[in-house]
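Single-structure report; data block below.
Note that one protein chain is taken out, while the other chains of the complex remain in position.
The first chain written gets the first letter, and so on, giving A, B and C; residue counts start at 1 in each chain.
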Amino acid sequence: MTWDEASVAERAAAFLAAHDPAAMNRLEFLRARFDAGLAWVHFPEGLGGLGAPRELQAVADRELRGTPDNQPGRIGIGLGMAAPTILAFGTDEQKRRFLRPLWTGEEVWCQLFSEPGAGSDLATLATRAVREGDEWVVDGQKVWTSSAHTARWGLLLARTDPGVPKHRGLTYFVCDMRAPGVEVRPLRQITGEAEFNEVFLTGVRLPGALRLGETGDGWRVAQATLMNERVAIGGMPVRRTMMEVVADTWRSRPELRTHDLHQRLLRLWVESEVMRLTAARLREQLAAGHPGPEGSGMKLAFARLHQELSGLEVELLREDGLGYDDWTFRRPETVDFLGREAGYRYLRAKGNSIEGGTSEILRNIIAERVLGLPAEPRADKDVAWKDLPR
Amino acid sequence: MTWDEASVAERAAAFLAAHDPAAMNRLEFLRARFDAGLAWVHFPEGLGGLGAPRELQAVADRELRGTPDNQPGRIGIGLGMAAPTILAFGTDEQKRRFLRPLWTGEEVWCQLFSEPGAGSDLATLATRAVREGDEWVVDGQKVWTSSAHTARWGLLLARTDPGVPKHRGLTYFVCDMRAPGVEVRPLRQITGEAEFNEVFLTGVRLPGALRLGETGDGWRVAQATLMNERVAIGGMPVRRTMMEVVADTWRSRPELRTHDLHQRLLRLWVESEVMRLTAARLREQLAAGHPGPEGSGMKLAFARLHQELSGLEVELLREDGLGYDDWTFRRPETVDFLGREAGYRYLRAKGNSIEGGTSEILRNIIAERVLGLPAEPRADKDVAWKDLPR
Amino acid sequence: MTLLYTEVEEELRAAVRDLLADRCSPSAVLGRVESGTPYDAELWKTLAREIGVAGLLVPEELGGAGASAREAAVVLEELGRAVAPVPFLASAVLATQALLTAGGEAAGELLGRLAAGEATAALAVPFAASPYAPPAPAAALGEDGTVTGTVGGVIGAEIADVLLVPVRLTRGTALCAVEASPAGSAGGTERVAPATSLDLTRPIATVSFASAPARVLATAGGPETPWVREALLRGAGLLASEQLGIAEWCLATTVAYVRERRQFARPVGSFQAVKHRLADLWLEIAGARAAARNAAARLAEAPVAGPPGDDAAVAVTVAVAVAQAHCGAVAVHAAEECVQLHGGIGMTWEHPAHLYLKRAKADQIALGTPGDHREALAGPADLPAPV
Partner (left out) sequence: MTLLYTEVEEELRAAVRDLLADRCSPSAVLGRVESGTPYDAELWKTLAREIGVAGLLVPEELGGAGASAREAAVVLEELGRAVAPVPFLASAVLATQALLTAGGEAAGELLGRLAAGEATAALAVPFAASPYAPPAPAAALGEDGTVTGTVGGVIGAEIADVLLVPVRLTRGTALCAVEASPAGSAGGTERVAPATSLDLTRPIATVSFASAPARVLATAGGPETPWVREALLRGAGLLASEQLGIAEWCLATTVAYVRERRQFARPVGSFQAVKHRLADLWLEIAGARAAARNAAARLAEAPVAGPPGDDAAVAVTVAVAVAQAHCGAVAVHAAEECVQLHGGIGMTWEHPAHLYLKRAKADQIALGTPGDHREALAGPADLPAPV
């Protein structure tokens, strides 16, 4: 059938009539919602959706407002990256096995891509997966893995053929994070806390059924994951903007004001407003079915604005800016700029231009894919991975 | 003998006693000064100097203050670039022939290096010089040649062997600007005037005696010229700085002041002062015989500061900034920021980051030669010039 | 409200762009700049009458197109992209907005003439004036109903048939219309003296009146000149679209150049520092597009000025000020990068880059500097200055 706003609303109303959240266990309610196709309406029937247009999800969410949710902040990697990748590349068996507990939050996912030696140049990664019968044996080290310590499954990119150029010798797996040989260590950051982990993989055996996509096709599968990552970062809901936080400090502390700071703050307010308008225009383009290239730039602008604003805030606070709220080693499940003080915002914002694609790589992408400027001469495209200089 | 301050002063006094400038023709006086070794005291005896340390030139200049000078602004290329190159690479015959009329200003020099297709990548230049008997026949086009229309001689870099990599097939000549086939056309700039020329060379025949340095050794000779060019640009005497000009505007027009402009002006004043101190420190290092790498950066800083200050000045002037003093096509002999209005300064300063090495090339030089960062992969080092992609 | 371009807007753009491609190439513009007639009257006639851009902001009942600031903005993008020497901003935006604010029969009749392309007008106010501090009238209305005074830095006056002059009254101010003498006629009571201008494609002039016969279009009781303020504010909002057009030309031209230009046996555009600078510029321009579209949309939503301080008026001021604070600087940055990344060729008179640099720099000063517009945001953004 063809879904529209009315029919989705009707479906949601019928579901609610049959499932009273007040009378049900939270998880049972979520499973039922998934089975009713109201999890992500644009997914196929039987996999939590209705095969409806993506924008009708807002209708389902509106109708089900106030009912138990799946705590999206805690399972962002599953929702934002694992689900679309599994949907696009998974076998039917994989889709049936993974999508439901992913959406309900029963199973947390993490992403095992980056390595100490492979950051911006992800395709050069060295974690090996060697076939032994129907199993793959994985050895290597991954880093910057958020949620690894709570995750049931990991999206793993590993090298299965070192004898071909780097992009061609990769294969994509679902890694069982409970398998023997998986060791997760927290990675402490400059803020004092550890959002991320290092993951050591030593002789980890994965059954062949956990391969996602074809052997050697891992780079293409990973591209889908990464594209969804950047969409997810750009579209993250914010309670308040960094600009509002700093403006409030300015308003409440008249004794701290100087002309120097005032002029700089006005500039940043304009930048913040321009970024808001650029993002609004981008959303309009997306809604009209004409995704514009502005998306690649939003993360870049967002990182710079965050860094400048948080730097100004610390300076503006003077004596208070010399303090810090808490260096205690902690393992937060989500990042919240607003629940912490200025010093934390300043330090955490430094990561905005590194995580999920450095600002340098994003500028390359804009220059090459948007402006059509020629790529740099490359020495690593046609050389077998094992022969690359290191 | 070993020269010191006293003996140079004594020599100058003796010269003045024997040559009363009031009683002599200007040119005769200058020729006599050259012959007395008081032109550039660090040059060898017989070539306008005494073989004395370079810093003693200041003593000679002080003692001869008020006597006719050689109008250094008009013959800057001869003094700053041709003379040191001829001294270093010329034959005895060439030194005797060229240096005296160069210094007295009887013969003006120009520099024929840049071409429309060879700017930053000078070594890729295409002007050909082909040997015919004892002559060289030159064909090609040069650009950005100041003084070409008044010059007697040109410093010419031409390709004599297209079959070897680009740096190795060049030869350096003195070009007779009165030779048949030399055509000079003014090149008008965005300021309205034409400081520079295009020079078309068509079948120009140069005798073998005009080759400077060995055949094929042109790149090395040109490096000496260019090094002296940057020293000359950095060390140019200024009547007043751009900062002083803009500050005077600020002082005399209180009605134009805003906090935005004030904060920006204070920043530029600090930058200007920091640049002044950096240059002072550099001069101290040079005087102490430890030339520091700061020199490469001074031109970069100078260009940026000029551009920001002149841009601010036009904006500050508001209604007056919408005007321009004169678009008339003219052929100035020297550049004078201060004799013109704000709009001219703004436009002319745009050239500061292009002429004599672009800011991009200077940053490369600092990164590679000062910081020791690796060069980019190069495809043009070991390929014959004729086989390079164009 | 949408920040995208509508189909109608894209059609209008295509019509203007096609005409300009035919009749307003960079070399044609360059050929004209030092002539005695900096404005291209023929091109303007075609734009005004055939494409009908002169009456975009004029209501249908007065003979105009009844379009909005959104359409005018699209025209300005294209005119900026071509640094076209036509008085669209002067006549169809600034003068038209002043007349729309003045209202009344005489203004209405004049708007009809402008919309039909029968006449071109100029607002005799310095182009450098800020909407947040509109200048007091520099001319006075005599008891005999004639205007006397001198105004400098006016755009579009050389080609104007009608000069709109704000004047002092014994009490209050008025907006007057003075018909220009036929070109070449001697002894007129009004005089337009062209000034040597930084912007070669939109020069400024000094306009003098010596007992020039005038019609009074509107009066105001206080010292304010509401027609001027409104024209400057709305003009500033639309100028952002011209600045966007300038910046887009500069980026596109630079990208095309560095893709082709080779040094060190590589396209200059393959060097990472060049790529990163152009990527940053592209991002600034994406922001300029959003901000300029937003200003145009807000102006279109509130075609008539409300009382200052009401919500719509504040929304308009914020949108205009944000657009100008951003776009004014972006156009200059784009033009400066265009000159720099063209290397020596960008410094020559024969390459058109300098026309854009000069226009961008003049536009930065026009109708309030970026600093003025930022300052104007302190109130609405609730970011009070130090005391």
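The rule we apply is simple: contacts are C-beta pairs under 8 Å (C-beta built on N, C-alpha and C of every residue); 3 or more make two chains touch, one makes a residue touch a chain.
Predicted, not measured: the structure shown is a model, and the values here were computed from it.
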item: Visible contact partners (per top-of-document touch definition) of the missing chain; value: A, B, C
item: Identified contact with the non-displayed chain, of A:F15, A:F302 or A:Y346; value: A:Y346
item: Of A:G119, A:P162 or A:P207, the residue in touch with the unshown chain; value: A:G119
item: Contact residue for the chain not shown (choose from A:G323, A:G339 or A:G372); value: A:G323
item: Residues of chain B (touch criterion as defined above) contacting the omitted chain; value: 247, 250-251, 254, 257-259, 262-263, 265-267, 269-271, 273-275, 277-278, 280-281, 284-285, 288, 294, 297, 300-301, 360, 362-364, 366-368, 370-377
item: Absent chain, residues of chain A that touch it; value: 114, 116, 118-121, 124, 143-144, 187-190, 192, 258-261, 307, 311, 314-315, 318-319, 321-327, 343, 346-347, 350-351, 353-355, 358-360, 363, 376, 378-380, 383, 388-390
item: Chain C, residues in touch with the chain not shown (by the definition above); value: 271-276
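The working rule: only the chains that are shown with their structure count from here on.
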item: Inter-chain centre distance, chain A versus chain B - centres from mean C-alpha coordinates, in Å; value: 55
item: Sequence positions of chain B contacting 2 or more other chains; value: 259-260, 376, 379
item: Touching two or more other chains - residue numbers and ranges from chain C; value: 266, 271, 274, 374-375, 385
